[in-house]
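With one protein chain held back, the other chains of the complex are shown just where they sit.
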Amino acid sequence: MRNEALHFALRNRKLVVGTVVIAVFLVAGVVGPMTIGHKPADYVGPAMAPPSGEFWFGTTTFGQDVFAQFLYGLRSTFLVGVLGGVLASVVGMVVGFVAGYRGGWVDELLTMVTNIVLVLPALVVLLIVNAYLGVRSVGVQALFIGLTSWPWAARAIRAQTFSLRSRDFVDLARLSGVRTPRIILREIAPNMSSYLFLTFILLFGSAILIAASLDFIGLGPTDSVSLGLMLNNAARWSALQLGMWWWFVPPGAGITAIVGALYVMNVGLDEVFNPKLREM
Amino acid sequence: MLKLDGVSKVYRVGAFGGRALTAVSGVGFEVGEGEVVSLIGESGSGKSTIGRMVLRLTRVSGGTITLDGKDISSIRDRKEYYRQVQGVFQDPFSCFNPVFRADRVFAMIKEQYFPGVGAREWRKRVEDALESVRLDPGNVLGKYPHQLSGGQLQRMLIARAVLLDIRLLVADEIISMLDASTRIDVLNLLADLRARGLGILFVTHDLSLGNYVSDRTVVLRDGKIAEMGPTPLVFGDPRHPYTRSLLAAVPRLHTKWTDLPAAEAVDDLPCAYHEAAQESRTRPGLAEVADGHFVACSGGGKAAGAALAKKTLAKKTKETA
Amino acid sequence: MALKVTDLRVYYRTLRGEVKALDGVTFSVADGEIMGLAGESGSGKSTLAKSLIRLDGRMRHAGGTVELDGRELPIADDRAMDEFRFREVSLIPQYSMSALNPTRKIGKMVGELLAARGVPDGTAELERRLELVGLSKDVLGRYPIELSGGMKQRVVMVVSTLLDPSLLIADEVTSALDVSSQKAVATTLLGFRDHGLVTSMMVVTHDISLVYQIADTILVMYAGRLAEKAPAEVLVTAPRHPYTRQLVAALPEVGVRYEDRRLTGIPGNPPSLLDPPGGCRFRDRCPLAFEQCAEQPPFAEVAPGHLVACWKAE
Amino acid sequence: MRRYFGRKLLVYGLTFFVAVTVNWMIPRFMPGDPVQSMLSRANVAQPAAVEAMRVHYTAMFGFDLPLWRQYLNFWGSLLRGDLGISIWLFPTPVTDVIVRAVPYTLGLLIPSILLSWVAGNRFGAFAARRKWLDNTVLPLGYVLTATPYMWLAILLAWALGIIAGIFPVAGAYGFDLQPSWSWEFLGSLAQHWFLPFASLFLVAFGGWAIGMRNMIIYELEADYVNYLRALGAPARLVRRYAFRNAILPQVTGLALQLGVLVAGALVTEIVFSYPGLGHLILQAIQNQDFFLLQGTFLFIVIGVLIANFVIDVAYVLVDPRTRTGMGEAA
Partner (left out) sequence: ACSGGGSPAPGGAAGGAAGGAAAPAAAGSGGAFPRNETLYTSGTQWGPPANWNPLREWDFATGTKGLVYETLFMYDPNTDKFSPWLAESGDWTGDLEYTLKLRKGVTWSDGKPFTADDVIFTFELGKFETVPYHPLWSWMKSAAKVDDYTVKFTFATANHQEWANHLYSRAIVPKHLWESRSEDEVMNGINEKPVGTGPYAYQSHDQDRMVWVKRDGWWATKALNKDVKPKYVVDIVNSSNEVAMGLLLQKGLDLSVNFLPGIANLVKGNFGIKTYYDQPPYMLSANTAWLWFNTTKKPMDDKEFRKAVAYSIDTKKIVEGVYGNLVKASDPTGLLPQWDKYIDKNVTSQTGFSYDPDKAKQLLADAGYKDRNGDGLVEAPNGAKVSLKLIVPAGWTDWMEAARVISSSAKAAGIDIEADFPDYNALVDIRNTGKFDMVINNDKQLANTPWLYYDYLFRLPVQKLQTTTNYGRYENKRAWDLTQQLDQVKPEDLEGMKKITSELQKIQLDDMPVIPLWYNGLWSQTTNSVWKNWPSSAQGTPKYPPTVWRNWLEMGGTLMLTELQPASGG
């Protein structure tokens, strides 16, 4: 069964392409900054220089190296994605599992909490966080994204749990005297592991997009570079109008590529895990 | 040992949860040590619900279920309860978590109930249990559920119950999935277990199988008991028209349905409950027509009873399930 | 001769190779015949049923022909088969409970299906036939979810036979039902044939006592091959194939009790169809096996209408 | 039915109450004092004058009261339909500010949500299991959903607005026009509406198309599809049914995505200087305009809740399967 999944995984073009793209960006984001001698905010070159051998992505209005910013930005973008995605997945899973498994008023209550978070504009939460911490960082941003973007995941997991809960092996585990948390963790969750993984991927992608939106309206991290912040800066300094497409295009294209690759991966994985979708 | 007393169960159903559905109402019977009680009745008559209530997987809406005189819902320690009472469900495939190896069901038991037993010792016990259900341990251990046949899985579940040295087994339609030859193997196994003193609540809708293994039979209809008593009595001398119609519908080898006496004959039966003497109505709604053989009213006086029986049959052909 | 299957081979493609679920079967069904198809789980009953109407994506037609009323069915050609489906061959699927579109009222769905098949006004006939199976016509105004399992089953039965197919395939239509419903469904099937709504029928089941009630002949399969075909009465009373014998012996009669007579199952497991052994596939479990069984026995007629694939069947 | 609605209403009511309370609380936890920042912007020279004004405005907005009183007053006036006075757009009542902005936001949101939903679903269904489409056009769908709203918006504004000069890049209608029912005005309205709409539409469109594609593929494996096919039903009919059934989960998806779409609209409005709620919210945050923030959030919360409620109920009505939902009685 495992090998079978692997077999299909290697043959699934979507999955392979998606994974390769993510891997390339990931490596660029993790290793890239180490190969660059300067900080992303340093004024290292001539102002507004188009891409060249020295500055691959050109320079900003101030003569900062766009490529360096891009690499550092990738790093924080991945960080936001992973942290935010993990946090949202964890919260979504806990809420979804508990609501779906316990049912009754627990379900009712958790559904309500889910709805509240669903309708609360995410911006508000950032405001609080900002208020308490004064300075926003990538971590804080990820934290709040994680804390606000889980509702749909919770709902989906709840529905899945609901249908799994009535499966006999769950009852059997209960008959074996296993306690609820353990049943959820050891019986139900493994059964939807591929689903959970897909959920995580989607949350990962959406965390990146949300972060980009926040960065763009000026609620981004105040202490580091991210792709969204680059976009924000490029827009504020009218990069496109001034002909500096090399400043404006890469961050957006980077985000699109990463998130797009994640989505493609998601579909690919779906096809791998779900025998019905496999192409023979 | 196990005693149900006026047990009922109400579900809330309908689009907006507005309707109440009484799946089981006022059911009472006992299962003694080393006794097989089969619970028969058409689909939806509440058989599984009773089984689940006994297993504490569903809460009881009314009445009490007692084990050795102790209300099971008052037993705080579920684990203790499950050490004595276990269940095997209808669908062996869904009883195994498809992502794990099948023998995980044994590991789970060990973890929860026998944490102190050594690995070697445990393996021996498992192998013994498997052999007692006539499975070759080498053949089934370490395999994934989808690599095993339904019959094998089913027997592993029984072996699992056996490992615990339980006193009562709830076997809910454990054979409907199997083909004829595997069925027999499983049934024989149950019979052997009974011989070792295990009480079994055998849920089925296949009457010939119920007849094959059980000591006593409870016929359920719409959540109520229609008839119950020692199996030979219930099958040999069915007093309730419903039981008769069920029996008539059983496909038999060598006898075609068309060869059976016409259904009309059934309809003329008097209502056994009302025929019976007042003092024999020892249980609510049930009259004791013979030693331990109880029958419920088939629906009022003799005529009414007949009419009802007729209607039921007509309904049967019109609308099943 | 309504249906004639010759050396049909249908394989499932899997990663580990092809599962030879149907490995050279040859038989025929006469006009007006109801043929029961029995056998252990996994013996290829459903595969056979599916092959006659629609191969799914994993199935490969590896050889053999199927002829219906003298015309060859292009079973490997999904498009060409459309012409035969419903009109000539029809199916009552095993999954009757979920065979109806859950979000469409039944009447509407059937209407649309018929219109799509070029039968614009079948409603009157539909209502008549519903009555035949004891359903009032207002089920047409309901959603499938609003019907009980038995009702759904019967609706599907009516729908499937609406165009009077020559061959109706009923795949395990009774296994999920309780005895009284089983009886009702079985008698309805019989009625279909008697009313001439279908010419012949193939009833797939593993419940021999049930199929015995309605079938004229019974075909027993074992591990992708045919084991025995005989008139129902004969097969139940005097089976010749050792597998059939053991199968029949394992059926409890009403009234038989464990204390009285202990029945026994067939020990062992059927062979894997991935790489089935040559020769008789029942060999390993057969009490009568001998050297010759290493060779595939022919499916030969040992008495009129009685075919057996066993060297020892006399 | 009554019971169901009663319970739903109760739950939604509670949700509303908590959400609004949270919205009330949050701005008040922010550091800084809105009156002070307002005066700081006011650029009044004399400290004495500033102090007098500070006292005046603090009292006027009720910030000198204890928090619990402020909270009670808030609910009191809310029930009277009074959302207070905007600090940033002083002295305009928040209700006025919102009422003026809402038509633009709704005009942008409703068509883009509905059209992208409808078109995306159709397209996704169309592409599903058609190999060439699936392999060529759907990747475009992935790229579209993965695109940050503002990036796409700015690119569109730049390419179609500034370079091509086809579309205006700011405002809701020509700055040389006044609202009227003339063709000229309506045309201008549409022209200004188009780019923001398109950027919202495109991103959402991709998402729905992909969702639908996946749903349909699942649906095409369902038993009823197999049955229909076994009866020789033409592909058209099968697809139609599959589509109808696959659309139901997409309805729920719509309810879940509303919040995200609202956030997207916010960003898009900012990019195109479109005079809807988005710009207001951003400014309200930056100006610590408690009342405007509360008002806009209230509006969003009510909108999303109503939409969810409608979808909840509609779903039960549309999908016959949900009508026999089982639940255990307590």
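What to note about this one:
As written, the chain order gives the labels A, B, C and D, with residue 1 at the start of each chain.
Here, a residue touches a chain if its C-beta (ideal position, glycine included) is under 8 Å from a C-beta of that chain, and two chains touch if they have at least 3 such contacts.
These numbers were taken from a predicted model, which means no experiment stands behind them.
Although it is left out of the displayed model, the omitted chain contacts the following shown chains in the full complex: A, D. Which of D:78, D:115, D:169 or D:235 touches the hidden chain is settled by the complete complex: it is D:169.
Interface note for the absent chain: among D:24, D:74, D:88 or D:149, the touching residue is D:88.
Interface note for the absent chain: among D:270, D:293 or D:316, the touching residue is D:270. Interface residues of chain D with the unshown chain, by the touch rule above, are 30-34, 36-37, 39-54, 56, 60, 86, 88-92, 97, 99-101, 103-104, 106-108, 157-158, 161-162, 165, 168-182, 184-186, 189, 193, 269-273, 275, 279-280, 283, 286-288.
Seen across the whole complex, the unshown chain contacts chain A at 41, 43, 47-48, 61-63, 130-131, 134-136, 218, 222, 233, 235-238, 241-243.
The rule we apply is simple: only the chains that are shown with their structure count from here on.
With chains reduced to the mean position of their C-alpha atoms, the one farthest from chain B is D. Annotation: 30 Å between the Cα-based centres of chain B and chain C. With centres set at the average Cα position, the gap from chain C to chain D is 55 Å.
Each chain gets a centre from the mean of its Cα atoms; for chain A and chain B, those two points are 51 Å apart.
Counting partners per residue, chain D has 323-324, 327-328 as the residues that reach two or more other chains. Here chain D touches chain C in the complex through residues 222-224, 226-234, 236-237, 241, 244-245, 248, 318-321, 323-324, going by the rule given at the top.
By the touch criterion given at the top, residues 52, 55, 57, 78-79, 82-83, 86-87, 89-91, 94-100, 105, 108-109, 112-113, 144, 146, 157 of chain B touch chain A in their complex. Contact residues of chain C toward chain B in the complex are 40-42, 134-135, 148-151, 153-154, 175, 177-187, 206-210, 212-213, 236-237, 246-248, 250-258, 262-266, 269.
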